[in-house]
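Note that one protein chain of the assembly has been removed; the remaining protein chains are unaltered in position.
Take a look at subunit A:
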Amino acid sequence: MIEVKNIEKSFGGNKILKGISTVFETGKTNLIIGQSGSGKTVLLKSLLGIHTPESGTISFDGRIYSELNPDEKRELRTEIGMVFQGSALFDSMTVAENVGFPLRMFTKDNNKKIQERVDFVLKRVDLTEAHKKLPSEISGGMQKRVAIARAIVNNPKYLFCDEPNSGLDPNTAILIDNLIREITEEYNITTVINTHDMNSVMEIGEKILFLKDGLKAWEGNKEEIFRTDNEAVVAFVYSSNLFKKVREAYLKE
């Protein structure tokens, strides 16, 4: 569980996060949604320790990040898996080397054991033929799956995903969403996803945090988002006719 209490963050005098508090639950897919500039990415990067909030606390299962010493912070980071928007695969390494990288860096496992674990996670993300390929030789969807494999190879307690299905075709996007949800349940990890994609919200939004202008404007789950009268959420989520119709159909049922 990740508990965020009243965090604030500014850049050049411009306050981006204005006192956000929430809880990201274990074993659930927690989504952060909101318009561009609403503070989603800053919140995600604050959770990852890339940005340091000016006030407030972030605690990982009771460990308050700002109170940890540098070694404890690095230790905590080994419990984190991250899927970046652009996959962020190391382009000089093969798929297998990318996936095995956290194991080579942080475990004392021998090559055979690392290889077995890499094979296992690549099979889990349905990529058994790509071991020796470079990231530039595989498709965007495959790169995302490799990034997910790399994020989970070290059995993380926390999984963060920044726009995991941006730039993917609808079928692949749904595959990626489902894969993240399955992995979250299977390994009982705390997953936080930053997304613009309303399909993801409807598919895997077990907990949704909606940000507007750096403030928490609404939170709930995918069932509640259909019923909410919150104007900001309705204006953002149901801005397209398609989603308006989906909502109407859901409410009629």
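One rule holds for everything that comes next: a residue touches a chain if its C-beta (ideal position, glycine included) is under 8 Å from a C-beta of that chain, and two chains touch if they have at least 3 such contacts; residues count from 1.
Simple rule for what comes next: contacts and distances are computed from a predicted model.
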item	value
Per UniProt, the name of the complex member that is left out, chosen from "Phospholipid/cholesterol/gamma-HCH transport system permease protein", "Monooxygenase", "Tryptophan synthase beta chain" or "Cysteine-rich domain protein"	"Phospholipid/cholesterol/gamma-HCH transport system permease protein"
Full-complex contact with the absent chain, from A:Arg104, A:Lys123, A:Arg227 or A:Lys245	A:Arg104
Hidden-chain contact residue, picked from the options A:Thr26, A:Gln85, A:Gln115 or A:Asn199	A:Gln85
Touch list for subunit A against the chain that is not drawn	48-50, 70, 73-78, 80, 82, 84-86, 88-91, 101-102, 104-106, 160
